[in-house]
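One protein chain is absent from this view; the other protein chains keep their places.
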Amino acid sequence: MESIYWPTFFFWLFSLISCSFAVGVLLASNIVRMAFYLVLSLASIAGLFFLAGADFVGAMQIMIYVGGTLVLLIFGVMLTSQERFIEMKTPSGEWVIAFFIGASLLGLLFQVAQGVPAWQGMDRLEAEAIAVEKTATPIGMGLLGVRVDKLDETDKSRQAGMSGYLLIFEIVSVHLLVVLIGAAYLARAKRKQNRENLASVT
Amino acid sequence: MIHLPLAHLLSEPVGVSHYVMVGAVLFTCGVLCMATKRNALGVLMGIELVLNGANLNFIAFGSHVLRNDVNSLGLDGQLMAMFVIVLAAAEAAVLLAIALNFYNNHNSIDVDRADELLG
Amino acid sequence: MNLSEPVVYLSLLVFLPAVAALVLALLPRLTDDAFKCITLAVTILVFILSLGMFRLGAGIDFQAGVAEMQNLFQVDWIPTFGIQYFMGLDGISFPLIVLTSFLCVLAMGASWPINKHVRAYCILFLLLETGMLGVFMSLDFFLFYVFWEVMLLPMYFLIGIWGGPRREYAAIKFFLYTLLGSVLMLIAILMLYFNSDLTRLNAQQMVDAGIVTVAGDSTVDASFQAWVNSEDTLAQRFAEIAAETDPARRRQLHTFNILALQQMGQHTDLFEGEALLGKSLQWWAFILLFIGFVIKVPSVPLHTWLPDAHVEAPTPISMILAGILLKMGGYGIIRICYPICPQAGYDLAYFVCTVGVVSMVYGAFAALAQTDFKRMVAYSSVSHMGYVVLGFGVWSAMADTGYNADYWKMGVNGAMYQMIGHGISSAGMFFMVGVIYDRVHHRDLNQFGGLFAKMPVYSGFAVGIFFAGLGLPGLCGFIGEVFVILSVWKYSYVLAIISASVVILTAGYILWAIQRVYLGPEYKGPNGDALKPITLRELAIAVPLMVSAVVFGIYPDGLLRYMQPSVDRQVDQLAAWTQAYDERETAAKPLGDEDGQMASR
Partner (left out) sequence: MDIATASKLSTLLMWAWLLPLASFVVILFLGKSMGRHSKFGGYVATGVILCSAALSFYALFGVWLPNNPLADASHSSEEVHAEHSEVTSVHPVAFLADHGEGESKGHEGAADHGEGGHGEDGHHANNKPPQSYYGDWYTLGQFGSLKLTIGYYIDALTVMMFCMVTLIATCVHFYALGYMHDELHDFTDSEVTLSDGTNLKRPGRYYRFFQYLSLFCFSMLGVVIAGNVAMVFVFWELVGICSYFLIGFYIERHSASTAANKAFIVNRVGDFGMLIGMMALWSSLGTFAFGDLTDTEGHVVEQGIFSQLRSAENDYHLQATDSVVAEQNRVIRPSADGATIEDPEHNTAGQWLLFIAGVGIFCGCIGKSAQFPLHVWLPDAMEGPTPVSALVHSATMVAAGVYLTGRFYPAFTPEALLVIAYIGCATLLIAATIAITATDIKRVLAYSTISQLGYMMLALGLGGWVAGMFHLITHAFFKGLLFMCSGSVIHGVHTNDMTEMGGLRKKMPITAYTMLVGCLAIIGAGIPIIGPGFSGYYSKDAIIEQAWSYGNSNPHLAILKWAPIVGAFITAFYMFRLWYMTFAGKPRNQHRYDHAHESPRVMTVPLIVLSIFAIGIGWKLPITNLNTTALLEQARPVGTLATTQGVLLPELVIPNEHDSHAPAIKWAAGWAAFSTAASGVLLASIIYLWNLLDPKELKQTFRPLHSWLWNKWWFDELYGLIFVAPTMMISKTASWFDRRVIDSILHGSVTVCKGCSKVVYAVFDKTLVDGMANGIAGVTWDLGLWLRKIQTGNLRQYIMFIVIGTVVLFIAISFVQQTI
């Protein structure tokens, strides 16, 4: 038996955690538990990002998702958490349908994943020879419009995207702003209306 | 003795396909979450899982650690994943707002009650 | 009187029933049972005589493994027209003769419930037996026709007097159909007779025709010369005509000798002249003869006399009708149609096969719809006899099979076997129906049920016999059907596939009938009290039928060893003729070869 290749070990560890908690999210019926499982699942996905050499994205994953989005979600849970919504049962029949649909989808995706020869793993020696680079700087530069990773690309056809992602970055930023304002407005305005409705009833 | 590939499970590097499979599991869980949860927030969580499954694929396709050839997405994969994360945050905010709104109107977050569009 | 002379032995066999009938007519008034006993004794005696030919010491022998005609004899009857009292046996006729005498015994045993005009019944019954035996033995066309007609009249009366409620209708229908067939046959006989010419045959062919006999150490030619120079009237006329050297003044020596006609059909061009509508003489003769025989078989669409006749006829007559009379049609086809008119047979083989297949399918479908038990069995006969016609027709010795006659032999042997097997199973089925009809006086399939509980032994036999009809392995129906079906593909795969589908329908109607009659909780019809267990007399009829059904099912060689050499010989002759004919045709019109092939298919 050869020695353990640690990245592989961690891959299996993180993937096991993320998959099992994802299944946990699916099967749990208590909304609070679901949220908890989701946190764990997403956190271990960040670990997978690190293992794939995407350290910056992994960090983002933890910060934005685990730190931001989920907090938002948990707020939502708490705001709507009346006793009767904590546990909401799904009819048994739908579980079975969902099971079969899910199984077929999963089968299809697995088939595809296994089907491409280039996606199989590399040789160990080859893998160990690859230097791990930091990606924060290239990503940051990419967002600002400079693709440092493509500077030494000689093949013309592969130079696409040399302009970087500046425009997209801007669009996303504006989009975020709009969304935030919209969300705030939606949540606030309706509540007021609702109160009026209640008042009129009483 | 029967020859077991299992023995090599931990001693060989993983490939893109392994990531894709994990992504597939997350994606499927997410879809099923959306399909089975009656709680609107559960549906939201399902969406998050779906997005993460997709992200995992982006990362895997772009990773030169997993697949060191010119055909990989390279940095583009990571950038895509970034945008997805950011947009997911935005989408979560909007969805939460909608959910709260729905809750206020119907005094419920059961998505099965939202069937006014029934033809 | 020397019993080892064929003329004595065979005449005794044929005419003993007729003589007995005469004696019965002259006897003073006796009790009904006495008449029946005498008749039964006579039929048993005839049966013993027919069995006597199995090398049992006294009398003549029928030798297994010999292909040629045996025990030939000829006596001049009406020399002016060359009509002879000419009989003989070969592997084709011998099993049918034994079957006839066997079934007559059983049918007479089944006649005990008949109480009306018993003496007349017995007389007609015996005359019928003479007619049937005579048809199978005679080798002179005129004699054949006489016996054919002799058999017709008693049958008409037996149905018309002792039959059921619609007996007159059924009898007239039977008579008209059969008479039509006889008339057509007579026309064909005369056509052949007036075109025949014995002098065209060479020495070997004269020997094959049974006219010249080769004595122990003599050669064929020497025997022929000796015959020409003999005192025999036929020989003298032959010599006289053959001596005439001027072709213009030369007359023809006509003959009714079936074997001689066969030789002429296969070796001369006597019957190949154009007759009508561009078709040759033998083509028309074949059509006429075939219609005549196929009415007897019967094949669709000339079969509608059969259900009516069966339904109205008393049980023993139904047994005879199904067991023997139908076989005469098949016998005629193989003994007369094909060997005498080979060219027409070759041309019309597909037509003959189609008739067979249509009968099989149509009969099976019709049987499925019947609610009258006897009618159902009658239609099953139509279906089963279709195998016979089909088996005779598979002329698979063609150019594209390299004139390989093996499959054709299989088909014809299968058809012959099916005739014997069906003789046993159909007679058995009619008897089984008769047994319950005697008790409850109705035949409505929907009003039976639960007979197994009331008559267990009878039901066991009945189910066994019906399974023989279904073609179950181990019983007599299987061998013939399988031989025929397996041989057809080599001739035409379309017909083969259609004919194979009949096995489903057969299973359908027989099992459904069994279910409705024998199974189920209780009897649903009238006269339920009369359902008493089977009597000893009935058992004595059922047991031989069942035993022979089993024996013929598991030991086909017992029959084939007698039958097969003759059948194979005839098929080989026809195959040789086919090859010669094709070569002649090819030589005559080298470019038209393809058309000739297509037409023959």
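Per-chain numbering from 1; labels A, B and C assigned in written order.
Note that in this section a contact is a pair of C-beta atoms (placed from the backbone, for glycine too) under 8 Å apart; a residue touches a chain by one contact, two chains touch by 3 or more.
The structure displayed is predicted, hence computed values, not measured ones.
Among the displayed chains, contact with the absent chain in the complete complex occurs for A, B, C.
Of C:354, C:380, C:413 or C:426, it is C:413 that touches the chain left out of the display. Touch with the chain that is not drawn comes from one residue among C:9, C:86 or C:467, which is C:467.
For subunit B, the residues in touch with the chain missing from this view are 2-8, 12, 31, 34-38, 43, 111-112, 114-119. Summarising the interface, subunit A meets the missing chain with residues 91-99, 101-102, 104-105, 107-108, 111, 120. Within the complete assembly, residues 173, 301, 303-304, 307, 362, 365-370, 400-401, 404-407, 409-410, 413, 450, 452-453, 467, 472-474, 478-479, 482-483, 485-486, 488-490, 493, 496-497, 500-501, 503-505, 507-508, 511-512, 515, 518-522, 556-557, 560, 568 of subunit C touch the chain that is not shown.
Quick note on the criterion: only the chains that are shown with their structure count from here on.
An unclassified topology is adopted by the chain contact network, corresponding to no line, ring, star or complete arrangement. Our note on geometry: subunit B versus subunit C, Cα centroid distance of 85 Å, whole angstroms. Taking the mean of the C-alpha atoms as each chain's centre, subunit A and subunit C sit 90 Å apart.
Rounded to a whole number, the gap between the C-alpha centres of subunit A and subunit B is 5 angstrom.
Residue positions of subunit C in touch with at least two other chains are not found. Listing the residues of subunit A that touch subunit B in their complex gives 1-5, 7-9, 11-12, 15, 18-19, 22-23, 25-26, 31, 34-35, 38, 41-42, 45, 48-49, 51-54, 56-57, 60-61, 64-65, 68-69, 72-73, 75-77, 79-80, 85, 88-90, 94-95, 98, 101-102, 105-106, 109-110, 112-114, 116, 118-124, 126-127, 130, 132, 135, 138-139, 142-143, 147, 149-150, 155, 158, 161, 165, 168, 172, 175-176, 179-180, 182-184, 186-187, 190-191, 193-194.
Touching subunit A in their complex are the following residues of subunit B: 7-22, 24-33, 35-39, 41-42, 44-46, 48-49, 52, 55-56, 59-60, 62-71, 74-79, 81-83, 85-94, 96-101, 103-105, 108-110.
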